[in-house]
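Heads up, one of the protein chains got dropped from this complex, but the rest are sitting where they should.
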Amino acid sequence: MSGSSDKARATSNPGAGRYFEDFKLGEVLHHPVPRTLTAGDVALYTALYGTRFAVQSSDPFARAIGLKAAPVDDLLVFHIVFGKTVGDVSLNAVANLGYAECRFLRPVYVGETLTARSEVIGIKETSSGKTGIVYVRSEGLDQDGAPVLTFARWVMVNKRDSSAPAPEPVVPTLAERVAPEAFADAWPTIDCAAYDTALAGSPLRWEDYEPGMRIDHMDGMTIAEAEHQMATRLYQNTARVHFDAHRQRAGRFGRRLVYGGHVISLARALTFNGLANAFHVAAINGGRHVAPCFAGDTIYAWSEVLERQPLIGRDDVGALRLRTVAAKDRPCADFPLRQAREADDKDAGGVVLELDYWVLLPR
Amino acid sequence: MSGSSDKARATSNPGAGRYFEDFKLGEVLHHPVPRTLTAGDVALYTALYGTRFAVQSSDPFARAIGLKAAPVDDLLVFHIVFGKTVGDVSLNAVANLGYAECRFLRPVYVGETLTARSEVIGIKETSSGKTGIVYVRSEGLDQDGAPVLTFARWVMVNKRDSSAPAPEPVVPTLAERVAPEAFADAWPTIDCAAYDTALAGSPLRWEDYEPGMRIDHMDGMTIAEAEHQMATRLYQNTARVHFDAHRQRAGRFGRRLVYGGHVISLARALTFNGLANAFHVAAINGGRHVAPCFAGDTIYAWSEVLERQPLIGRDDVGALRLRTVAAKDRPCADFPLRQAREADDKDAGGVVLELDYWVLLPR
Partner (left out) sequence: MSGSSDKARATSNPGAGRYFEDFKLGEVLHHPVPRTLTAGDVALYTALYGTRFAVQSSDPFARAIGLKAAPVDDLLVFHIVFGKTVGDVSLNAVANLGYAECRFLRPVYVGETLTARSEVIGIKETSSGKTGIVYVRSEGLDQDGAPVLTFARWVMVNKRDSSAPAPEPVVPTLAERVAPEAFADAWPTIDCAAYDTALAGSPLRWEDYEPGMRIDHMDGMTIAEAEHQMATRLYQNTARVHFDAHRQRAGRFGRRLVYGGHVISLARALTFNGLANAFHVAAINGGRHVAPCFAGDTIYAWSEVLERQPLIGRDDVGALRLRTVAAKDRPCADFPLRQAREADDKDAGGVVLELDYWVLLPR
């Protein structure tokens, strides 16, 4: 833990992050720093995204359906946990390639404290020999060390030394879809008769949606530099591309890059228009940041219902599998999709995000 | 509640808002979404406006005068309630025409939960036939359904179909001035001997002001795009003109419009210089947003004391009726007023806001 080489690295090159050669299959990384969630974090989350889901917005609403208080927004939990992994996993990443098998394991409340750990579940050098792909499974843990969130992600990481030998490649098998059985009992039973749909903003319950339905979420949100910086710092995410305009001027985009999770939260908040009762993100099957976002971009979103599934053993809530697509500087009334990759369309038709995930709604 | 036409609209056109034809006289709109106020909201309010009134800033100060804790800033309560009404009342508004008869009915504290409802109290088609004026009386309600705030406002709303027949016009009579009797017992009795004026920042109590006094509040505050967006999202106010730079580029002003309430809060915070003991906004007689504000504008303000009134049955506090005028990019040492409308002066001499309201001060 505190060997002299660790200490030497901590002194000579603090916060330098890990390179591809530093990742060993099966290794478990315990990420600093623990973080107690507060009402301040929740207020900032509201101010940054304008989220309006009633269960997270109101203690009495949450208590009426059987929760002990308004839970913290699922994606705020995700961002805090994700932020902790950055310093050890992706500080030297060239690209965040994907997410999979993300499950929210229980409601999280103000006053709880989160830590994070990641296991290296795959490594594979790329053909260039200059980078490698690292697969990790990360967990968010509560104050008692019990997991509240799990997800896999894979990133392309620079090698420190391109002449270093390639490790034996191991690529994990990751599900394209989280099965509803895997999250059916993660969320406590709610009193769905006490769920006041009018107060929550929409008459639509789970059974009112059908696979194939497409919903334009209508509104657009323009990102300011201060907003995405404050968000990412709130999450104690240290990825330098988000904060350092001076160095980024010489970088790939010539400017600060918006944290992909910021765009996910904007898109999720926009889905309130049409999905106001989708009160809980239960799982994320996969997500792709199709194009980068920058301050000044205006984010729009639309969603398609991919599946409607009951949950075994419960009749209070059901699950919808959604694909939410976010686009920039382009309203989504015509439901744009990412262009086929073969076409090598650099701007992806304005699409910046495709997120495939499960939400719960009252029945 | 969940009729099929409601559901069809919720699916096909979520968050689309109501048009003039949708408003029926006497109809009561129950607005989503309930909102629990937290210490995070209060901190953000301070960060956005720099407000310094001692009663709201310090729990011990508030307890010393007899309150149970520092109450939430009156205007934060107003913005949260107002924000809830936007989706049902003014999402398709061409203009917010005015406020009247606004009263704050009791102190509101962190931990309380607000909802809102509005009654349609007047409707009148305009001569163009393309729009109509809708008058509503909105109430903010606490977790027990008891009102904490009431106000009337009227907005010009687009018709969905300009050939739709005009309704019978009904224009409510709204008072030009809230009578002090109407709010005399809304605020609990305070221990004015325990009110430490030095600690609060000014030696001036109620009796030190005279009608006709004019006060330049001196300071200026420049609005940043991120600030007004964060404010308006914190209030869960969904008016699109504030967030969507892309669509606004093709709009009337070519850019995002600052929420009028943001300017009111800036002006109120600026009044601390000269009115540091005006610890409570008791009522708003009327307010006009004379000109729009945009990011980059610097707001200055001055106030005139219009009336000084004792409150029947109490000698702890008295009321001042103020007119606070805010101007942009123009210090207010010469007390500018809005130009006469006849002059058709488009920039109104820099004036952006005239607010006529009652405040309480210790005697």
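Letters A and B mark the chains in the order given here, with residues in each chain numbered from 1 onward.
Everything below uses one rule, namely that a residue touches a chain if its C-beta (ideal position, glycine included) is under 8 Å from a C-beta of that chain, and two chains touch if they have at least 3 such contacts.
Owing to the predicted nature of the structure, the values given are computational and were not obtained by experimental measurement.
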Which residue, B:Leu29, B:Val134 or B:Ala226, contacts the hidden chain when the whole complex is considered?
-> B:Ala226
Among the options B:Gly129, B:Pro188, B:Pro203 or B:Gly254, which residue touches the chain absent from this view?
-> B:Pro203
From the listed residues A:Val33, A:Ala95 or A:Val170, report the one that touches the chain absent from this view.
-> A:Val33
In the complete complex, which positions of chain A touch the hidden chain?
-> 1-3, 6-7, 10-11, 13-16, 30, 32-36, 38-41, 43-44, 87, 111, 113, 115, 143, 224-227, 229-234, 236, 238, 240, 243-247, 256
Contacts of chain B with the absent chain, listed as residue ranges = 38-44, 46-50, 52-54, 57-61, 70, 197-204, 208, 213, 215-222, 224-227, 230, 272-276, 296, 298, 329-331
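In this section, only the chains that are shown with their structure count from here on.
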Approximately how many whole Å separate the CA-defined centres of chain A and chain B?
-> 36
